[in-house]
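A protein chain is absent from this complex, but the other protein chains hold their places.
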Amino acid sequence: MSNDHGHGDKPFLAHHFEDEDHQFDSGKLGIWVFLVTEILFFSGLFCAYAIYRSMHPEVFVFASTALDTKWGAINTCVLLFSSLTAAWAVRNAQLGQNKRLIMNLALTILCAFGFMGIKYIEYKHKFHVGLKPGTYYAPTDEAYPGHAGLKAQTVAFVAEEGQGQEHGAGEVQVPAAAEHPAGEVTQHGAEGEAHAKGHGAPWNDPTVPVEVRERLKIFFGIYFCMTGLHGIHVLLGIVVFGWLLTRAIRGHFTPSYYGPVDFSALYWHIVDLIWIYLFPLLYLIH
Amino acid sequence: MTAMLTNLFQVAVLALAPLGAASGSASPSFAAEAPTIQEAGATTEQGAGASAPTEAAATPAPMDDGLDPNRVAPHLPEFAVEVSDGTFWLPVAASETAKDVDATFHFIMWINYVFTALILVLLVIFVVKYRRRPGVVADQSITHNTPIEIIWSVLPTILVAVIFWQGYVTFLDLRTAPKGTLDIRVSAYTWGWNFTYPDGTMVPQKLAVPQGRPVRFLMSSQDTLHSMHLPAFRQKQDVLPDRVTMVWFPTDRAGTYRIYCSEYCGKDHSNMYAKLEILPQAEFDVWWGINSNPRNDENGQPLPDLAYGEKLYKYFACHSCHTIDGAKNTGPSFQLTAKDWGAERALADGSTTLIDEDYIRRSILNPQSQIVKDYGPQMPVFNYLDAEQIHSLTLFIKQIAQN
Partner (left out) sequence: MAKIDLPITGRETGRVPVQHLDTNYLNVTKGALSWLLTLDHKRIGVMYLIGITSAFAIGGLAALLFRLELFNPGMQFMTHETYNQFFSIHGAVMVFLFIIPGIPAALGNMVLPLMLGAKDVAFPRLNLGSFYLWLGGAFFFLWTLIDGGLDTGWTFYTPYSSSVSSTAVIQATAGAFVLGFSSIFTGLNFIVTIHKMRPPGMTWHKLPLFLWGMYATAVIQVLATPVLGITLLMLIMERALGIGIFDPKNGGDPVMFQHFFWFYSHPAVYIMILPAMAIVSELIATFSRKHIFGYKMIAYSSVSIALLSFLVWGHHMFVSGQSALAGVIFSAITFTIAIPSAIKVFNWLATLYKGSVSLETPMLYALEFIWLFTIGGLTGLFLSVMSTDVFLHDTYFIVAHFHYVMVGGTLFAFLGGLHYWWPKMMGRMYDEKFSQAASIIAFLGFNLAFFPQFIMGSQGMPRRYADYKPDFTLYHQLSTIGTLVLGIGILMIVYALLKSLRDGRKAPANPWGGATMEWDCPSPPPHFNFEHPPHASDPYDMERVKWDDEVQGWVPVPGYQSRIQH
């Protein structure tokens, strides 16, 4: 079998490299080239975002109100912190501090799980209020806080007071309503979704212009594509860091061999960086 | 799965058939031409009464548009006309702009000829003259020659700058319509063209314009991408579903011109011909009399309902998707519709509907609202048919079962 681990006393130095520095330099160039491809990969979506937002700015501003800035901000902090622990892990590896390396790798993974957990909360809520991608888009009254449909506004006014949370409106028992969600004729039976779970009437706020209402689903298409793709990259990062953690526990990394930690941390920084662009572009547009 | 494998198998077997067979018939499921079901009095908008063949998937009535019908392969769509008077490379140039574009074309062609010949000649000379011979050694000193390198960089640059500029200027001519055009709205769909004159008269698959005034097509698509290709005018423009695009052409040269669709749009992309006639005013008036009202036969007399329905079946290209002999095609065969008249028909969303006059009417005006089970949402919207047309078509469909 040709899985050659080359130079005897250096089990992780591949046979086709002259020395560990050579291997590290090559790996470094390799990961940077890969990160350039990642930027280009996301660029298509950023481009789509830019084009549609410049064509319909009011749509994006309005749709953004459905996103909870609080969770987005927490996620940003979580990822920033995880980038810190990842960079710290590299330093630990360089200095041969294996215990701290393990701790920092574990923290990074924990933060990544935290990020995914918060994403789960956000997505779950969106689906709850009918903000789904593509033909499944069928917003209910609670989808856009402050812009609930007339029926729910009336009921909320009568039944509740001081309900500041967006989840609050969902607990009001609004009678199930019409077949077709606002402005959408779909082939996939989204009509039933809104009242099947008893989460409110379809959204039809007449104060919002029709052209805006009908275009909101584009925002959510882009939102789910961008955050979804980003989320997949976070999951992949969890797998990569899990692998690093296993190797660190086995003591593979030394001050002369820590390339994988370095390169994976770089990948993680890019994932973080992409989120740092996504957050304001999606959550903070006013 | 089986469809694809069956096709592969069919192809493999039939590929052994003699290649020279210029077959006029196709498999029954491909019915590009409109089979007629009445012998006598068959009228088509092409006019004069040559008798129509009686078998189903057979050749349509020969065209009578001044061209020898035997010049047109009978299995090909009736709207594709012969072309003539071209040169080796190019079809006839029917406008001044076309001639300007041709001048650029020929200039580029000469660049092609000269450089191809030059490179070929040099190649052959060098390969022969410097062929490997014992005792002869290659001259290793020749790796640069700055003067020659400059010449062969600068000269092509100048040439391409010239053709770039020519191309840009003539492009602007193609894309800038003059004032005072006759504006015709064009609606493309799978798989046909509707031409609407300024007064609202709509004629499908063909149009005529009087000589003199330049014409502008304002085009959009009802469904997917198409492209208006007018070779005689060197014009082409994609036809889009969310925009209006434009081509224009002058009408100085009378004649009949072929229009193609040149953006792949699905099954019958290669059947989407349309016919453009540029006619002197007097002849145009005659054409208008016959064609502006599809109800009129070639003598200008209104057709009775049933005959009108039969004519409309081809006129609106229903025949490209709905057969009348029961064969399966893009849409349900009218024979089945006729046979099941009065019964329930299963729809794609699980519900059923009664086959009656109103069902036909709904299918024509809003086809997407009731797609039949096992079929797709491909029927264009024919919401411009009037009540008489719908009624006549309904009669036509109903009586298929009676024959």
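Note that the chains are named A and B in the order they appear, and that numbering of residues resets to 1 at the start of each chain.
The rule we apply is simple: a residue touches a chain if its C-beta (ideal position, glycine included) is under 8 Å from a C-beta of that chain, and two chains touch if they have at least 3 such contacts.
Everything numeric here is computed off the predicted structure, so don't read it as measured data.
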**Fill in**
Among the options B:L122, B:V286, B:A346 or B:V381, the absent chain makes contact with B:L122
**Asked** So which of A:R53, A:H125 or A:K217 would be touching the chain we can't see?
**Response** A:K217
**Missing-chain contacts mapped onto chain A** = 1-4, 14-16, 22, 25-27, 29-30, 33-34, 36-38, 40-45, 47-48, 51, 133-136, 186, 188, 214-215, 217-218, 221-222, 224-225, 229
**Missing-chain contacts mapped onto chain B** = 1, 3-5, 7, 10-11, 14-15, 17, 19-24, 26-27, 29-30, 72-73, 75-76, 80, 82-83, 86, 88-91, 100-101, 104-105, 108, 111-112, 115-116, 119-120, 122-123, 126-127, 130-133, 136-145, 148-149, 152-153, 156-157, 160-161, 163-164, 166-175, 190, 223-225, 227, 229, 231, 234-238, 240-243, 245, 258, 260-271, 376, 378
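Basically, only the chains that are shown with their structure count from here on.
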**Request:** Mind checking the centre-to-centre distance between chain A and chain B? Centres are C-alpha means, answer in whole Å.
**Result:** 48
